[in-house]
Structures are given as C-alpha cells and as structure tokens.
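Down below is the structure, laid out as structure tokens.
Only a single protein chain was left out; the remaining protein chains are all shown in position.
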Amino acid sequence: MEDYYYLNKVRAKTPLVHCITNIVVANFQANGLLALGASPVMADAVEEAPEIAAAANCTVLNIGTLSKETIEAMILAGKSANQHNIPVVLDPVGAGATQFRKATVFRILEEVNVSLIRCNAGELATIAGVEWRARGVDAGEGDVDLPTLARETARRFHCIVAVTGETDVVSDGKRVKEIAGGHPLMSKITGSGCLLSAVVGAYLAVSVGENFAATYEALAFYKKAGEKAAQKSQQPGHFAVHFLDELYGDM
Amino acid sequence: MEDYYYLNKVRAKTPLVHCITNIVVANFQANGLLALGASPVMADAVEEAPEIAAAANCTVLNIGTLSKETIEAMILAGKSANQHNIPVVLDPVGAGATQFRKATVFRILEEVNVSLIRCNAGELATIAGVEWRARGVDAGEGDVDLPTLARETARRFHCIVAVTGETDVVSDGKRVKEIAGGHPLMSKITGSGCLLSAVVGAYLAVSVGENFAATYEALAFYKKAGEKAAQKSQQPGHFAVHFLDELYGDM
Partner (left out) sequence: MEDYYYLNKVRAKTPLVHCITNIVVANFQANGLLALGASPVMADAVEEAPEIAAAANCTVLNIGTLSKETIEAMILAGKSANQHNIPVVLDPVGAGATQFRKATVFRILEEVNVSLIRCNAGELATIAGVEWRARGVDAGEGDVDLPTLARETARRFHCIVAVTGETDVVSDGKRVKEIAGGHPLMSKITGSGCLLSAVVGAYLAVSVGENFAATYEALAFYKKAGEKAAQKSQQPGHFAVHFLDELYGDM
C-alpha cells in the first residue's frame, strides 16, 4: 500500500536503531521498535556509544533522564553517527523544564548535526526562544503559530522538525505539512512521544534523501495506530497493549 | 462521591509529581500517575533535581536502586521541596536489606522534612529499630504491633506513616486507622508499593493541611482498584494491565 511505503522498507531492512534514552521509556521504546519491525539497541556508556552509533542505522538521543555521563555519550554517539552519515534524531524531552535540559539541548544542537527534532509544542517553544507555559515534561500551552515556528526552527538547524500533539506539524524548513487524527489516550501512556521519536528514526534509517516524506508517513502511521488501538480499548492499560499490537499489525 | 473527594481534586488539578525513582518501576509509576490523572516527571540528576522539585507539587524519593549520585539528588530535591513547602514522600524500599540502604534512609530522614513515609512492615521495623525477618525487598515477617509502631514512628519523624500490606495502617502520630481489602495479586506485580507512594504523593499535592485524610483515601482507593482488577483477571500479566485501567476508571 502506498501509505506504507517506508514502513515496508523498515520491515524489509530491520534497521538497527541505537537509543540513548531514559529509564522510564526504555522498555516501551524497545518493544515498540521490535513490534514495528526494527531492531533496537540501547547503549549509553561513553565507552561504547560511539562504536554502537557507527554500527547502527540511526541514533536517537533522548534527554528524558539526563546525567553528566549520558550527555557525553550523546555527544560522542552523535558525532560518530555524523561521521558515518547516519541519521540522528533528537528528542528534547522537557527542554524547558530546567536550565540543565535547555543547556543540554543547545549543546547537542551545536555539536551534532541532527537530522530530526521530534518534540512537543512546549519543547519547540523553548528551542525557538518564545514564550510558553509548560510544567515538567508536558506540552503546556501558549500562543504561537506552530507551522511557522516549526519551519523557522527547521531552517535554523538544517533539519526536519516534527512537532506532535493534537495536530502534528512537520517541516523541512521549506515545506510544512499537518497531520490530524490520533487519540487523546496517547497522552495517557508514558513514552508515546519518546517511542515516536525512535519510530521515525527507523523510518529515516531506510529513506536517505527522503527524510521529509518518511517523517510524514511515520507520523501518519503512528496516529493511525493510536486511533485503531483506541477502538479496541478506551482505558490506558489495555490501550498501551493494543497500541504495540497495532505497530506490529499486518496493515 | 464522598469516597473520591481528594481523587477528584487530583483529576481537577493534575498535580506535577516529581519522582526520583528506580529503574525497575519508573515506567509503571509514570503510567500509574498518568492513569490516575496526575502528571509525572522523573528527574534524578543533581544538576536539575532541586529545580524540578521546586516546580513540582510533590516530590517522591524512592531508594529502590540507589547510587551515590541519586542520593545527593534526593537530598537536594528534598531540601528544595521543603523550602517551597511542597510535600515529600519517602519510600524506603528494602530499607533493611543493606547497610547502604539503611544509612540512606536515616540520612534522608535527618536532612529532609518528610511528609509521608510509605513502606511495608519490614521497612517500618528497620526504621523503628525492632527485630524483623526480611529478605531483599520483601515485607518479611515479625511479631510487632504495627499500629503502635506506625504511630510512634509518625510521632518521631513528625510525618504520616503508611504501612501497607494485607491490612494497611496509617497514622499521623495521634490517630491510627486501618484499611482492609486489596488482593494478593498486588504483591505479584513489581512496583505496586512504589506506585502507591507516588499515588499518595499526588493526593498530598492537593490536600494541604489534610494529609491524614488524603492518605487514608488514597490507600482505600488503591486497595479497591486492586480488588476490581482481580475481578477481571487472576493472573499477574493481565492483572497489572487491568490495575492501570482501574486507576483511570470513571469511578
């Protein structure tokens, strides 16, 4: 099916997706990548992160539970991926929640060429330096023109920006596309955004030169999986289980 | 409904619950808080834990998988919460299992004003310095008068003590109440106690000056959720999924 052009490639190639990630979502992210048809590897020690990054087909940097050492591992892994022309995804979880997170996000964006920033509206606002009301790692609220902000941020960092929420916005600095759909229960399971970053990473791993189209397809597929899972259960425990099944689904 | 006075407040205010927690239960704790209607944020780096604690509505310190650095983060976060009059919950997981854990628990209790200790009988015995036979992080067995021990410990540390098990005991140093119910399967899923500590934290976040009543309601609600989940499944895999659904349940 046309809608699953890149997903079919993921399933055919089972890309190795290297995640430096947080203790909250590591399990869900690994299970989600396996269900999708990719092969996850989590490795965040400075001693091995660059070697894993060089062997992987994509590296995903997630700042959900930071430490001094994992930051160094992220920088080393990101640079290693850059040297080997392997896509790097940045998930700036709760970028605005603390000075530490904000400084880390900007350090990564300065030292590593990121292929994609996958974030929520509050995190984008932090990166773009605009006013926003956020708490913790939630998206929060504010009055910004997301499509414009996404495009400007994509241009500034020479990457794709995917801002997800009720309506997703994706831009490569020129084009901007929006994706409606999904389901509110997706914000009731922890790590749905984190897993999405890794899922898009798997798509980028099989779509050299077509990052924008691949990201768009990944976001649309993910929203559709949320809708289908919500048809099976309207409660978060079962919804999460169905959601993994939908990522695996036979289309 | 009268039974859900504080739960309704939690759902209306979606308190931000900051957890410094262990790698085993982080995911379950986050999903449980989301299901309940609270907003979890896990952050254990010394560089940001106090800033997160200051912005949160409650901080939960869980010593399940300790390290030197997370202990410092707990102390800093606890002091920061104290300065901002934000409740602090201590979950002394396996307090008696090692000297390291025991010393950490007493250090936290000395340096931080804890609003609530949520523990099992063996952990309470360790804190109170009475004989007990425990192994690892299990409750273990011993002959103590839990209501008396809970009241004395609450008085000693000027906090609420909630000892959970087959029958829960809660005391503020004067009053003591017991809560029967629940289901044995709750001890067959990892982190049910850890999640409870975070759940009570969400209740404390919305009940200034009413900690005793709020804790009591939280414990009763949690036991009821366990009973309802066990009506849906008598096996631990499905029980855990139903349990999350019950925390979310429409009452």
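As written, the chain order gives the labels A and B, with residue 1 at the start of each chain.
In this text, a residue touches a chain if its C-beta (ideal position, glycine included) is under 8 Å from a C-beta of that chain, and two chains touch if they have at least 3 such contacts.
All values reported here derive from a predicted model rather than from experimental measurement.
Undergrad: Touch as defined at the start, partner being the missing chain; which of B:Val105, B:Ile189, B:Ala230 or B:Leu247 qualifies?
TA: B:Ile189
Undergrad: For the chain left out of this view, which of A:Glu111, A:Glu178, A:Glu227 or A:Asp245 touches it?
TA: Of the listed residues, the one touching the omitted chain is A:Asp245.
Undergrad: Taking the full complex into account, find the residue in A:Glu48, A:Asp145 or A:Glu166 that is in contact with the omitted chain.
TA: Answer from the full complex: A:Glu48 touches the omitted chain.
Undergrad: Could you pull out which residues of subunit A are in touch with the chain that's been left out?
TA: Residues 16, 18, 23, 26-27, 30-31, 34-35, 39-45, 47-48, 51-52, 55-56, 69, 240-245, 248-249 of subunit A touch the chain absent from view.
Undergrad: Mind pulling the subunit B residues that touch the left-out chain?
TA: 22-28, 64-68, 94, 97-101, 135-138, 187-191, 233, 235-238, 240-241
Everything that follows uses one rule, which is that only the chains that are shown with their structure count from here on.
Undergrad: When the CA atoms of subunit A are placed over those of subunit B, what is the turn angle between 0 and 180 degrees, to the nearest 5?
TA: It is a rotation of 120 degrees, to the nearest 5.
Undergrad: Distance-wise, how many Å sit between the C-alpha centres of subunit A and subunit B, to the nearest whole number?
TA: Centres of subunit A and subunit B (C-alpha means) sit 32 Å apart.
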